[in-house]
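Missing here is one protein chain; the remaining ones are kept as they sit in the complex.
On to chain A.
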């Protein structure tokens, strides 16, 4: 790669000299490229690096954003680690994440598989499944609020019509989680299905032919060929939905308000951050919560990458071999 690059460099340099132009050096030559990429780094320095550094300082202060800052040492972190509601918000986030992600990815796989085998109406289906993903979260959270409403929700009407009991979805601790998870599942099934579909379409038909000739049945084909070959794609969706799940905010805040509803059972980590930093104006404490969230996301990213590497060594190798074979044939 790099040797190729240098050959190309030399060639273009030779061509430049053949043109008779003098090769400008240093800043004059590369200046425009640096100028072209610089906006990102400047913005990142001002709105990325500086705030991150500042938040370290801030997390040791007590400050309401208007008055004087007061240095409080480790008090914010001490309070954070001993606040049961903080731990509860982590548990809530993880529970909602599992309740949303497991059915979401499973349904997405089913939809993708059905889409893959369908011949007609493909682009209609794709559009219909994708549209929830691009509509405003606030508007749809309001709609879900009415669907799940205890007094007049269509869901309870449905339960009533089949003679089942009513559930006060939005005031029951588990009901709140179900509603938030349902909203997030509804929104992301189509997106993940479209990605899975692309993965399915990338698998060569020859691999399936070969499996058929070897006498594999549909089940074996699915678990031994489709799933291993889809591994990188599945991982992509797991990673993106983990990051998204840890940052869940709008769904909960619009459905049950600034503090997570009954028993604060809908309070996610970011809602907790919002509540303390911006509703109660505890900026110093908000800085400390930001760091806790950061550590959590890093932790999950490491777990994800571990998982990725393991799969690459183990099942990924099988997948690559299959792919290579399919390409060779």
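One rule holds in what follows: a contact is a pair of C-beta atoms (placed from the backbone, for glycine too) under 8 Å apart; a residue touches a chain by one contact, two chains touch by 3 or more; residues count from 1.
Basically, contacts and distances are computed from a predicted model.
According to UniProt, the chain absent from the figure is "Sugar ABC transporter permease", selected among "Ribose transport system ATP-binding protein", "Spore germination protein KA", "Sugar ABC transporter permease" or "4Fe-4S dicluster domain-containing protein".
Touch with the chain omitted from the figure is made, among A:72, A:94, A:147 or A:178, by A:147. Touching the missing chain, out of A:204, A:221 or A:250, is residue A:250. Of the candidate positions A:81, A:102, A:139 or A:303, contact with the unshown chain belongs to A:139. Screening A:127, A:164 or A:303 for touch with the missing chain picks out A:127. Against the chain not displayed here, chain A makes contact via residues 5, 9, 12, 15-16, 19, 30, 32-34, 36-37, 39-41, 43-44, 46-48, 50-52, 54-55, 58, 65, 107, 110-111, 114-115, 117-121, 123, 125-132, 134-140, 142-144, 146-147, 151-152, 154, 157, 160-161, 186, 189-191, 194-195, 197-199, 202, 232-233, 236-237, 243, 246-247, 249-250, 254, 257, 270, 273-274, 277-278, 283, 286-287, 290-291, 293-294, 297-298, 301.
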